[in-house]
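Starting off with a structure, shown below.
The complex appears here minus one protein chain, its other protein chains still in place.
Every chain is named by a letter (A, B and C) in the order it is written, and numbering of its residues begins at 1.
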Amino acid sequence: MAGSSFGTIFRITTWGETHGAGVGVVVDGCPAGLALCEEDIQEYLDRRKPGQSRYTTQRKEGDKVSILSGVFEGKTTGTPISMVVYNENQRSKDYSNIMDIYRPGHADYTYDMKYGFRDYRGGGRSSGRETIGRVAAGAVAAKLLKELGIHISSYAKVIAGIGICQQNFDEKEIWKNPFYMPDADAAAKVQERAEQAMKELDSVGGIIECVITGVKPGIGDPAFDKLSAQLGKAVLSIGAVKGFEIGDGFGTAFARGSQNNDEFAMKDGEITKITNHSGGVLGGISDGSPIIFRAAVKPTPSIARTQNTVNKDGQDVEIKIRGRHDPMIVPRAVVVVESMAAITILDGILKNMSATLENVKKIYE
Amino acid sequence: MAGSSFGTIFRITTWGETHGAGVGVVVDGCPAGLALCEEDIQEYLDRRKPGQSRYTTQRKEGDKVSILSGVFEGKTTGTPISMVVYNENQRSKDYSNIMDIYRPGHADYTYDMKYGFRDYRGGGRSSGRETIGRVAAGAVAAKLLKELGIHISSYAKVIAGIGICQQNFDEKEIWKNPFYMPDADAAAKVQERAEQAMKELDSVGGIIECVITGVKPGIGDPAFDKLSAQLGKAVLSIGAVKGFEIGDGFGTAFARGSQNNDEFAMKDGEITKITNHSGGVLGGISDGSPIIFRAAVKPTPSIARTQNTVNKDGQDVEIKIRGRHDPMIVPRAVVVVESMAAITILDGILKNMSATLENVKKIYE
Amino acid sequence: MAGSSFGTIFRITTWGETHGAGVGVVVDGCPAGLALCEEDIQEYLDRRKPGQSRYTTQRKEGDKVSILSGVFEGKTTGTPISMVVYNENQRSKDYSNIMDIYRPGHADYTYDMKYGFRDYRGGGRSSGRETIGRVAAGAVAAKLLKELGIHISSYAKVIAGIGICQQNFDEKEIWKNPFYMPDADAAAKVQERAEQAMKELDSVGGIIECVITGVKPGIGDPAFDKLSAQLGKAVLSIGAVKGFEIGDGFGTAFARGSQNNDEFAMKDGEITKITNHSGGVLGGISDGSPIIFRAAVKPTPSIARTQNTVNKDGQDVEIKIRGRHDPMIVPRAVVVVESMAAITILDGILKNMSATLENVKKIYE
Partner (left out) sequence: MAGSSFGTIFRITTWGETHGAGVGVVVDGCPAGLALCEEDIQEYLDRRKPGQSRYTTQRKEGDKVSILSGVFEGKTTGTPISMVVYNENQRSKDYSNIMDIYRPGHADYTYDMKYGFRDYRGGGRSSGRETIGRVAAGAVAAKLLKELGIHISSYAKVIAGIGICQQNFDEKEIWKNPFYMPDADAAAKVQERAEQAMKELDSVGGIIECVITGVKPGIGDPAFDKLSAQLGKAVLSIGAVKGFEIGDGFGTAFARGSQNNDEFAMKDGEITKITNHSGGVLGGISDGSPIIFRAAVKPTPSIARTQNTVNKDGQDVEIKIRGRHDPMIVPRAVVVVESMAAITILDGILKNMSATLENVKKIYE
């Protein structure tokens, strides 16, 4: 079944395997007239590319994007935008140690069960490289959102058990440490823990937080297409994400209604919320407060230790995964989360355009 | 934008407001030949209906379901199954105290911002009664899954800060206390806390857990339609849900790769996983282990205390919500979570049918 | 597979069988703020209801519509509009002569092949009554289009081989004869032919034409969602329709490019087309001229003559269809074609809202 598309009006379709010819995305439904060039995309891709620090894989890949269609004279034309990153790392390698073996924590086994066989080179479609298409599309969405006054900030909130301290929060710091953490102290501690884990041939997990400001009230649909549900799907569809929460999230389970309800109040002639336990979404629709959500990211399953597993012939075997792997997924996933958020919010805004007859008349007449 | 549908092959569309003529659902794409009658549906609806205990609203509604189409001579025909529950509680009431006021924690404000006005009677479409359609459809899905050997169990894991103790877990207990908790001791403590909260004119939140057994490996799609992402969307689209996690969920953020990876091993000639940190889904595809996920449910926003808020004319006002409201959402939401899970799993199984040419030939030839 | 929905933003889902509890439709995605009441719907339904003349079936059914949701204080709320017509004709009849027999020209055989069995009462889901949901939804769409200055006119162009004469075209005449023909002379001749066919226990076919005025240029999408393709699907999905053409249609096959191209010219300061061979659509997008298309409607398959056929046990048998059947489908299908056109055009207009960044800013800012 087709499952490589996301979004309704702003709709993306990704394709590609990590060791095939390349990976890419087709963005269909982008409004015409947005100034766009390859540099806009590259800036986002560079945030997820390998080799940025010793805490991400040391593979060397330029991940240079090409726009193949949908942009003319520097502007989107309204027709599909096809973008591709050709794989440099395509050389024929020796996969004999993994082609028949099911790596723990990976999708090898499940792909074989579903499709009967799989592209075993580097994880094939289930590799993190699949997210390149998401980030390229996210860059387009984020650029358009900027034109509407919407800003998305995402960062590591927790890595290896070390969380940021809200008092130390400094957005500029995000860009200064290899972990995309807005707290220099926390980042330093993460570095220690990471070194320790690497020494022990192990990997660590974490939590990414995303804050979206500038979203007006009214975005998102009742019932199944609640903005929170769409964001949840967007983020949970990223390979290593195992949890999603919005606003107070799992904390609401322990709260009283009187604590969790956000009271409304007039402020400078505007309706505002005094608190933001809701995370910017009420009844599935944006309430004008910043949208805040978190994603739990599991530790990299590729670890250098010897692990027990089985092969496809049904024999118990040991596996030792070779090659250079990220000791943590979080830093490179930060921009992926941000991209999926941008795509979801933009799609929500476009879907909301026809919410009222008044809006319809504003465009049609 | 249309947003009242969920699922692709097994697709449901819900409709209705709490104080309109009724609420209902159209289930399209249900395979033909499933034995189905109104009792099958009613059994599920009775688990969410009001008035089951003093910890759910005391409103009296029979919530009797009628099947209007798609079933003939006791079997589904393959055509749309339309089901309706007519509202008994339609009497014209005095809404003057809420029609212009934005209740904290409710969707009143966001609906007004989106649509320009709203059906203010009892929350209209944003009311919990919208879930009746989900549960009716879920009953159909669950019945079909049973034919495939799949069983879904859901229950309250935490209410008002009181969690079940894994050693005390007793599935039969779920049906014996008003909280659908599989731990009698925990349920007793919840009762105390609930009484306390009610006395203080307040409400409490909780966590629902869902365990699905019998799902074979291979269900779910790579990329955006991962089974975990679909389950996440399904569950996050339920009114009061603010968080979703699968397997170890947010716990993975604090784990090492060596702890979080589930090793494979041969057992009785079958490939199995020694542990189930993944919650039954690897790379978005079912891995044969039980699928386990949790949903965070916020406290009922309708509380009897006086709250500060604003009205639609932009004045600061106080509101005191009258009427009978659930002091907690969790118990009645248990079957809603179970229903959304059933719909998602069934849709995943149907989508998987065309995964291989071999399967296609098996049906076509 | 779910296949009972049509449209993307303005999306309808129909349900129901001719001899079940009723037939209905859920309209999801209708913009909020449209004045709507049951009379608006009833007016359309009355144009397709049986018993209007001796050239349509003499069954007596009031076809009274109820709106169950989505309308509050006389206006659409933006949430799903559920509409139902309960069947009066539900009495248990003797179907022994058709339950096992495949009527020629009907879907009995194909339903059995697809689903393994079928609701044999009066054709079940494949009955013309399925179109009630379409017409109810079409009435909503047409009302909204009227607010945008768009008018749809449809009528019989050919019945029983008798075509209207363009010189005699009189729109008012449509409402004066039982055939919805805009030419009194042609209608008189049709009457003769119809009487003849009825005497011979036979039925006749025809062509419906539809003209949509007031559609501005720019509606419809390139590639697969061309306005012409969407209209084609909409109309070809009506039970008895076997052909669709837009503008000069099949005539273009016999034309030269110099004849078929519509030259543009300035007129009163506006860009206009001198001719309209395109039927108002160029490259799949509306060009500002009236949209003109035609649908070929086959003769009623239920005829009173004895026909040869087989039964489900694989025996050659004779069948004589009892009961009151329309000697022609065209007159009652006119409003169905009009309804499908209205739904398609409205959906196209809503989809076009996000075509440019300029439009997006107009609504969002």
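Assorted remarks:
Keep in mind that, in the parts below, a residue touches a chain if its C-beta (ideal position, glycine included) is under 8 Å from a C-beta of that chain, and two chains touch if they have at least 3 such contacts.
Owing to the predicted nature of the structure, the values given are computational and were not obtained by experimental measurement.
Considering C:Val65, C:Ala229, C:Ile291 or C:Ala342, the position touching the chain not shown turns out to be C:Ala229 (whole complex). Among C:Thr56, C:Asn177 or C:Ser354, only C:Ser354 touches the chain that is left out of the view.
For chain C, the residues in touch with the chain missing from this view are 1, 3-6, 8-9, 14, 102, 104-107, 109-111, 113-116, 125-126, 130, 158, 160-161, 197, 202-207, 216-226, 228-230, 232-234, 236-237, 239, 242-266, 269, 271, 274, 278-279, 282-288, 296-303, 305, 307-310, 314-316, 351-352, 354-356, 358.
For chain A, the residues touching the chain absent from view are 1-5, 7-11, 13-17, 20-24, 26, 28-29, 32-33, 66-70, 72-73, 75, 77-82, 84, 114-119, 124-125. The set of chain B residues touching the chain not shown comprises 8-9, 29, 31-34, 76, 78-79, 144, 147-149, 216, 222, 349-365.
By definition in this document, only the chains that are shown with their structure count from here on.
If each chain is reduced to the average of its C-alpha atoms, the one that sits nearest the average of all protein C-alpha atoms is B.
At the interface between chain A and chain B, two copies of one sequence, more than half of the residue numbers in use appear on both sides, so the contact is built from largely the same positions. Averaged C-alpha coordinates put the centre of chain B at 38 Å from the centre of chain C. One simple way to say how far apart two chains are is to compare their mean CA positions; for chain A and chain C this gives 44 Å.
Centroids of chain A and chain B (each the mean of its C-alpha atoms) stand 26 Å apart.
Annotation for chain B: residues 1, 3-5, 8-9, 14, 114-116, 125 touch two or more other chains.
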